[in-house]
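Worksheet for the structure shown next.
And now, chain A:
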Amino acid sequence: MTTGLLFALTGVVLFAAGAAALLLVDHLLRRVLAFNIMGSGACLVLVGLAQRNGVPDPVPQAMVLTGIVVAVAATGLALALIRRLHAQTGATTLPRDGADND
Partner candidate 1 sequence: MIEHLTHLALPLLILLPLTSAALAFALGPGRGASLVIASSALQLLLALLLAATIGSAGPSHHAAGGWGAPLGIDLVADGLAAAMLLLTQGVALALFVFARGYFHQDSQDADHWAPAGRYFWPLASFLVAGMNALYLSEDIFNLYVTLELVGLAAVGLVASGGGATQTAAALRYLFAAILGSGAYLLGVALLYGSYGSVSIAALTPAIAASAPAVTTVALVAALLMVTGLLIKSALFPFHFWLPPAHGGSPAPVSALLSALVVKASIYLVLRLWLGPLQPLLAPFAWLPAILGASAILWGSWQAIRAERLKLLVAYSTVAQLGYLFIALPLAAASTTGVAPVAIVTLQAVAHGLAKAAMFAAAGIILHATGRDRVSDVAGIAERLPLTLFTFALAGVSLMGLPPSGGFLAKWLLIDLALAQGQWWLVAVIIAGGLLAAVYIFRVLRQAFLNLPEAEIEAEHQKARVVPRSAEWAAFALAASSILLGIFGGVPLLQLVGGSV
Partner candidate 2 sequence: MTFNELLPLLVLCSSLLPGLAIFILPERQHRLRTGLNLFGAVAKIVLVSMLLVGVQAGESYGFRHAVAPGLELVFKADALGLLFITLSTVLWLFTTLYAIGYLEDAPHRSRFFGFFSLCVTATIGIAMAGNLFTFFVFYELLTLATFPLVAHRGTPDAKQGATVYLAYTLAGGAALLTGIVWLESLTHHTGFTHGGFVAGLLPGNESTLVAIFVLLIAGVGVKAAIVPLHGWLPKAMVAPAPVSALLHAVAVVKAGAFGVVRIVYEVFGIDTAQALGLLTPLAAIAAFTIIWGSVFALFQDKLKKRLAYSTISQVSYIVLGTALFGPIGTIGGLVHLVHQGVMKSTLFFAAGNYAETLGIHKVSEMNGVGRRMPATTIAFSLAALGMMGAPLTAGAISKAWLGDGASAAGMGWAVWVLTASSLLNAAYFLPILWRAWFRPPPSSWPEEHIARRGLLETHGLLLAPPLLTAALALVFGLLPEDVASPLTWARMIAEREYGLVTP
């Protein structure tokens, strides 16, 4: 097993853990952490798989940089919204049955 593949497999595991947490956990801050882990996993796969034949591929590095910027933006937006929700309702989780016909 090459290092690259190891990175990639780790990435997949991280992604799966993050996605599961995003779906299953209620607390909003934890969900923010969850999607960050998920994103990191995807980036790890990108970098890991691109390290073929021991020669690093520069294109995925650039992509991952872009991906990190996107993740930061999303995290910032999520945190702002969570603070807003906390200020408005005092809740740290999403209300249940939001999709129902009230």
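The criterion applied here is as follows: a residue touches a chain if its C-beta (ideal position, glycine included) is under 8 Å from a C-beta of that chain, and two chains touch if they have at least 3 such contacts; residues count from 1.
A quick word on the picks: all candidates are chains of the complex that A comes from, given by their letters.
As the structure is a computational prediction, the values presented were derived from the model and not from experiment.
Q: For chain A in this complex, identify the touching candidate from 1 or 2.
A: Only one option touches chain A, namely 1.
Q: Under the definition above, what is the set of chain A residues touching candidate 1 in their complex?
A: Of all residues in chain A, those touching candidate 1 are 8, 11-12, 15, 18-19, 22-23, 28, 31, 35, 38-39, 41-43, 45-46, 48-50, 57, 59-60, 63, 66-67, 70, 73-74, 77-78, 81-82, 84-85, 88-89, 94-95, 98-99, 101-102.
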